[in-house]
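Of the protein chains in this complex, one is absent; all others appear in place.
Showing chain A:
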Amino acid sequence: MRRNQVAVVGAAETTELGVIPNMSQIQLHADAALNAIADAGLKLSDIDGFATAVETPQQMAHYLGITPTWVDGTSVGGCSFMLHVRHAAAAIEAGLCKTVLITHAESGKSMIGKQPRFTAPDSLNGQFEAPFGVYGPPSMFPIPVLRFMKTHGITHEQLAMVAIVQREWAAKNPRATMKDPITVADVLNSRMIAYPFRLLQCCLVTDGGGALILTSADRAKDFPNKPVYILGTGESVETPMVSQMKTFDSSRAFKVAGPLAFKEAGITHKDVDHLMIYDAFAHLPLYGLGDLGFMPHEETGKFIADGNTRPGGKLPLNTNGGGLSYMHSGMYGMYALQESVRQMRGIAPAQVPNAKISVCHGVGGMFAASGTIIFTNEK
């Protein structure tokens, strides 16, 4: 894909985030979509391309009252929206549509109009993982982490520091769910969820949504907000079974998607001003820093514990507070994208001064899928 040919011209989250007991999941989608439409100064009838995950494109297109000529229902977990951005950029470049709306929403806390997840007993997961007591992401996502720690010499204290540093960012963000400062002792004494991870190393469970609007770069200057260009993109999938990852000391899906996006963008790691790495659990930023090539995995724990990713650090990471402290409805990738767009527009609550390039890296399932989008505000 060519650089900077497509731009984000509309971006918004749901009006409320956190606990939203008065809206069903599809209405959360609509709330985010209408906010993004208003942000872009468009009408719903201007939308001719549509992408969403979990909810089907037909469900949401009907509810919104739109008739798209291009749809994408890619649903690979929380990074689906990174893949949607990549696919939408290609579709716009190919002339299949002009103005794409991407929506995410999840009634993750209130569970209104949300279909329960079900593992069929004759699926591979149902036969070869479910019988051994996996039960929701906290029992599955951390399964590789003890091996990762042993291979790379990562300590429990370093993994606690991930949560602490992100809480520092969240404290600057009025919309963050958790803002009070925390210490290593707070993290390591919080309730055990799935050893080695405790409550403060696991993501929040909230309600909310977000939406993006993309169009071609040559039209982008006509919109009310500063365009944010798509500089590079990458995606991959590995396996729906965490036990069957090729190795536990890195993620193959990360190692494919991340470098692909860097190559397409034509940038080096030194060019990155701002970084988002989807943090459903505290180990993910360490995998991301290593697998995206910022540094060897061995150095990732120390890098974060030494404060390099905190406010004022040399590599600002998860500046909204992340899934650990900002919000996490279940498929957090959309909120990482929203924060990258805010940083590139220069309007983030914890704005990184003069940030010109933002890398936004997502995970889907338990290392099952990955998508990376690199944004810039300079064409």
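Structure notes:
Here is the rule we go by: contacts are C-beta pairs under 8 Å (C-beta built on N, C-alpha and C of every residue); 3 or more make two chains touch, one makes a residue touch a chain; residues count from 1.
What we mean here is this: contacts and distances are computed from a predicted model.
Of the names listed as "DNA-binding protein", "Membrane protein", "Transport permease protein" or "Universal stress protein", the one that matches the UniProt record for the absent chain is "DNA-binding protein". The missing chain, though absent from the display, is touched by one residue of A:56, A:127, A:155 or A:189; that residue is A:127. Check A:81, A:229 or A:248 against the missing chain and you find that the one touching it is A:248. By the touch criterion stated above, the residues of chain A touching the omitted chain are 119-122, 124, 126-136, 138-140, 142-147, 150, 191-197, 241, 243-244, 248.
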